[in-house]
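With one protein chain held back, the other chains of the complex are shown just where they sit.
Here is subunit A:
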Amino acid sequence: MSGFICSRCRSSLRRVLRAQSRSINSSVRNSSPEPLRNKLVDIDALLSKPTWSVRSLLPDPDAPPSEEITPAKLHHLLRLSALPLPKSLVEEAEMLKTLHSQLHFVKDIQKVDTEGVEPLRSIRDETEEGVKEITIGMEDLKQAFEKEEIKGRNRRPRRRRGYMVDAQGVEDWDVLGTAGEKVELAGGKYFVVRSGKE
């Protein structure tokens, strides 16, 4: 690579490096490298010292466990998720420890400033073309409109009944095959659920 850079390129490079160094400075919590001056930055030197470690995502093993999750709260959370409650205090302590470290991780992530940023729900085509493709308009519903008729002086649309809905491939499978308990009565076949205490 050529060592020669024209003055214009050099000044723009300086500007870019200065901006980068400022942002690195703000995200470092533990140690900060020596402040960068208005000089050409040694990129290799810069990259040789880590400014962040994945270890920051784990709680300090020496620090005492914090009390933010009480056993009552743990039980509430387990009930919300329909998970079984811990069978012994040792198991409970393990659960609390795991939960504590998970919360530490989440708190770390939450430190990022997301002001004005919409949360991502899923990865979809959000371009204009993409949105146009999923827009539901008259064309998409043509068939449904054909199955309606306008009634009376009030000109009210009404869906015609008596059409057979083609549900092939959708409804023709053994629905009750997965039933834990089932029963067949005069009206038809039902799933059975018992709500009494075991």
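Simple rule for what comes next: a contact is a pair of C-beta atoms (placed from the backbone, for glycine too) under 8 Å apart; a residue touches a chain by one contact, two chains touch by 3 or more; residues count from 1.
Going forward, contacts and distances are computed from a predicted model.
Per its UniProt record, the hidden chain corresponds to "Glutamyl-tRNA(Gln) amidotransferase subunit B, mitochondrial" from the list "Signal peptidase complex catalytic subunit SEC11", "Peripheral myelin protein 22", "Glutamyl-tRNA(Gln) amidotransferase subunit B, mitochondrial" or "Acyl carrier protein". Of the options A:A45, A:A63 or A:A144, the residue whose C-beta touches the omitted chain is A:A144.
Among the residues A:A63, A:V117 or A:V165, only A:V165 touches the chain that is left out of the figure.
Residue-level contact of subunit A with the missing chain is found at 80, 82, 119, 121-122, 124, 131, 134-138, 140-141, 144-145, 147-148, 150-159, 163, 165, 167, 170-171, 173, 175-176, 178, 183, 185, 187-196.
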